[in-house]
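Below is a slice of the complex: some chains, not all, each in place.
Here the chain labels run A and B in written order, and each chain numbers its own residues starting at 1.
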Amino acid sequence: MKLILIIDILGTIAFAISGVLTALNKRLDPFGILIIAFVTAVGGGTLRDILIDAPVAWMRDLTYVYVIFLATVLAVIFRKRLNHIRRSLFLFDTIGIALYTIVGVEKGIAAGFHPIICVALGTMTACFGGVIRDILCNEIPIIFRKEIYATACILGATAYFLLHATPISENFIVVISGSIIFIVRLLAVYFKLSLPSIYRKDEIQD
Amino acid sequence: MKLILIIDILGTIAFAISGVLTALNKRLDPFGILIIAFVTAVGGGTLRDILIDAPVAWMRDLTYVYVIFLATVLAVIFRKRLNHIRRSLFLFDTIGIALYTIVGVEKGIAAGFHPIICVALGTMTACFGGVIRDILCNEIPIIFRKEIYATACILGATAYFLLHATPISENFIVVISGSIIFIVRLLAVYFKLSLPSIYRKDEIQD
């Protein structure tokens, strides 16, 4: 239980920092940076909670608010050094999307939704904070354009359901499906994989 | 009843394909294309359901999810040939907005809202999928800039209420107000009508 909480907070920190980096890149002011960090970290979960008509998590548990605030302040102050911990950050972020996906899937199940919708809710939890971040920063969301990111979440969330047809225990299913997301994302970045392009050469030119 | 279901699905297909075309134009990857198709088809209804605090339709009835998925895959594969069926597509789309508008109005009435709010909910159901599509693709929503689109929905939805003051039967009112939307939109595209410009020549220059 405690381990999951720590991983959750590390994931939140990684998401918040990714928001700070985008906001710094757009030269936003301190208030703008804070909002973007916040939205990146909790946006996906908030959208999920609105869609399933559940209470919004961060509005009842202030831990996230404090963590995001602290992460933002520290990230702005030490932004020059973020390069040095880029690898650790990427690791947190990857653990974060794995965990966020499983949390989203389980919330969907608890609310009685069909597995396909639960997979969508899990992917949304992990990915839509970044989508809102990019919209607020006036960019086409990066996950619509390149990198295997959402695909990793979809694979892991699907595995979560398939494994329930086996005698594997609940806890172990969470670990396996979370690991699938983690490993697929890791391999994708390491080998610079992206989804197969559907465009022919002459379509890409312009 | 069955006819309405078929029209609804044809409308959903037309909306999904319009999303695919926009996404292809922005060179999005397969995941991005799917999300844009999905949002275009169900975004307006989702926003309406959130505003009136009703359960979100596509999360409980997976028909839409399957239809959109299939339409997206086929539209991507046969994108070269979409030009040949452009007219049929436009027809479906126009039937779609007519139907979506009436659905939105009736959901508003069922939830006990004032006619003006119901007209707004109907227009939103038909038009805001396209608005969210354009925002995600980093464009100013096209319906804010040109073409008579929302105006057709507003006219039809208003007629829906005015006709209730007459002895015309319920079913017939639906047909008439839906037809108004369909015909206004058709005429607008055929004669290239748009809302009267409020800008003087010297305002447009820059």
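Operating definition for what follows: contacts are C-beta pairs under 8 Å (C-beta built on N, C-alpha and C of every residue); 3 or more make two chains touch, one makes a residue touch a chain.
The model shown is predicted, which means the values in this text are computed figures rather than measured ones.
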How many copies of the one sequence build the whole complex, if 2 are shown?
-> 3
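In the analysis below, only the chains that are shown with their structure count from here on.
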Here chain A maps onto chain B under a C-alpha rotation whose angle in degrees, rounded to the nearest 5, is 120
Could you please specify the touching residues of chain B with respect to chain A in the complex?
-> 23, 26-33, 35-36, 46, 50, 53, 55-56, 59-60, 62, 65, 76, 135-138
Where on chain A does chain B make contact in their complex?
-> 50-53, 113-114, 116-117, 131, 135, 138-141, 143-146, 150-151, 194-199, 203-204
